[in-house]
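Have a look at the structure below, then the notes.
Here the complex is missing a single protein chain, while all its other protein chains stay put.
By written order: A, B and C. Residues from 1 in each chain.
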Amino acid sequence: MEFARPLPSYLVQRYHGWKATTFEANKVWYRRLVTEGQHPRAMVISCCDSRVHVTSIFGADQGEFFIHRNIANLVPPCEPGGNHHGTSAAVEYAVTVLKVAHLIVLGHSQCGGVQGCIDMCKGKAPQLEERGSFVGRWMDILKPRYETVADIEDAGRQAQQLEKQAVLASLENLMTFPFVASEVAEGGLSLHGLWTDIGVGGLEGYDSAQKKFVPI
Amino acid sequence: MEFARPLPSYLVQRYHGWKATTFEANKVWYRRLVTEGQHPRAMVISCCDSRVHVTSIFGADQGEFFIHRNIANLVPPCEPGGNHHGTSAAVEYAVTVLKVAHLIVLGHSQCGGVQGCIDMCKGKAPQLEERGSFVGRWMDILKPRYETVADIEDAGRQAQQLEKQAVLASLENLMTFPFVASEVAEGGLSLHGLWTDIGVGGLEGYDSAQKKFVPI
Amino acid sequence: MEFARPLPSYLVQRYHGWKATTFEANKVWYRRLVTEGQHPRAMVISCCDSRVHVTSIFGADQGEFFIHRNIANLVPPCEPGGNHHGTSAAVEYAVTVLKVAHLIVLGHSQCGGVQGCIDMCKGKAPQLEERGSFVGRWMDILKPRYETVADIEDAGRQAQQLEKQAVLASLENLMTFPFVASEVAEGGLSLHGLWTDIGVGGLEGYDSAQKKFVPI
Partner (left out) sequence: MEFARPLPSYLVQRYHGWKATTFEANKVWYRRLVTEGQHPRAMVISCCDSRVHVTSIFGADQGEFFIHRNIANLVPPCEPGGNHHGTSAAVEYAVTVLKVAHLIVLGHSQCGGVQGCIDMCKGKAPQLEERGSFVGRWMDILKPRYETVADIEDAGRQAQQLEKQAVLASLENLMTFPFVASEVAEGGLSLHGLWTDIGVGGLEGYDSAQKKFVPI
């Protein structure tokens, strides 16, 4: 383990700043979060993208959201014994152990993972098609949705539509997990699809009546 | 998709608050993040736990950290074509596409995933041993490390030690990815292991010289 | 060049300390800063005063701020072909080449340059009024603002008000540069006025709605 290095000094300094201010001002709450355990109301599945700040957008307090972040906020279908365990494990834990009331899939504009999927589908990204490409194999989850946007000529609009399809695919895949479907059926869990436009701070939600995303 | 529901109103309200304040005050930077793309300096792998706020602890700005969150901040070993794609894809994207300079694995106290692993190893969690348990199969990544803490009698201390072992296991597994190992060897990437004690706001870093975690 | 002398030994010693510690712990990041170039998010214009530590106050990492420091953090108006090139060149480079998103003018208490301007305006500093006084000619940028504070009897309060006027004058002068004004208009750049009270570690920001500086 001689390869492990000390934390960069600017992060050390910032941590001490947080400890002396935010933590100090909320320490009673943090201690209670330990003695009583976490009881998050919602799980959020969002992208790893550094420009997506779930806690900032929703003014979240410590202890409020159980957050899973992966490339392109994708949920694979339920495949016991199969691939993609990390995301499925996070969903299973949130729904069966923590019993969250809301499960939010948050997509976003300018998603590099979704763009990689488009490039792959257009035959422009041979490296992603290789068996050994983890990103490529992960984006296979979204690939079947490409046909719904294949005819859109404007590249920006095409990407946005596939980003939204990624949210819908994840919502549908969530329903293939028996513990999700039964909680939804019993009214103990509700699913929500969102898409945020980073550059303008926009937020759209999927409206199942209108069958499209509308501004919130 | 009739199961998709509107966003709870308290979150709608908070979003509009964020839009009118934080976003409004930083909109120049958010637009730049779109036109110039993300250039995060570091990737952080942390737990989904609602009590772990990576961006808060490190005073992070939008665009600064590429964040992957899964149960117990685990990284599986490199297995092309095998399981666990989500985490491997996130690491691959961060290191080969975004070329982050720092890769930080952040463990934490009171980790439910790690406790589940202990219970499983003690034969107290048969449901996690089932083939269909996504959490159980995910925690298999950590299972071999249980023997290093099996003799610790105090349950709290045992859990903390295994939480730290989870960080070390992830660091070692990271080095099994060829693209990580080569970047580390060439000095283009450094790995860091951290563990935060939620209740007291503590932060410890793995010191490769002392071969243990020490307060930062 | 026989007048150039070796670096004082106490600085040599400190440099080696930095090299063995801070640099060693962050060398991956420093190398990246070279291979990928600098991409600072913000430019800061502050005073040369030894008591103003921009990077310390803002927990800055290497590569985060493009920093210009001159006497009294002044920006002269745009005068192509005229005087004051050093500051104008720094602003031009930051905005047109580096494309920073934020331009922060940071004033401070106990500013010797501002005090010199007051003395000059009160006829108490004839040496600054001489044509050959570089400090005097530089403070001419601020001189027209003296009338806004001329009636303040308390010397300390008068100095603080003129220090804040120096920040406002610089902000207004920044807007006379076409490349600044157009970026601000297009939303690609935002200007911020700050004033720090050294002795008590205070920080105030100019609030354009209230038309005054308020604590941050």
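Annotations
Everything that follows uses one rule, which is that a residue touches a chain if its C-beta (ideal position, glycine included) is under 8 Å from a C-beta of that chain, and two chains touch if they have at least 3 such contacts.
Remember, it's a predicted structure, so these values are computed and weren't measured experimentally.
Considering the whole complex, the hidden chain is in touch with A, B, C. Mapped onto subunit C, the footprint of the missing chain covers residues 1-8, 11-12, 14-15, 17-19, 22-24, 27, 30-31, 33-35, 37-38, 40, 42-43, 48-51, 53, 55-59, 62-71, 74, 76, 80-94, 97, 102, 104, 109-110, 112-113, 131-135, 137-139, 168, 171-172, 175, 184, 190-194, 198-201, 203, 205-208, 211, 216. Counting the whole complex, the residues of subunit B in touch with the unshown chain are 22, 25-26, 28-29, 59-62.
Listed here are the subunit A residues that touch the chain not shown: 13-14, 16-22, 24.
Operating definition for what follows: only the chains that are shown with their structure count from here on.
To fit its Cα atoms onto subunit C, subunit A must turn through 115 degrees, a value rounded to the nearest 5. At the interface between subunit B and subunit C, over half of the residue numbers involved are used by both copies, so each side presents largely the same positions.
Here the CA centre of subunit A is 14 Å from the CA centre of subunit B. Subunit B and subunit C have Cα centroids lying 39 Å from one another.
Within subunit A, residues 5-8, 14, 17 each touch two or more of the remaining chains.
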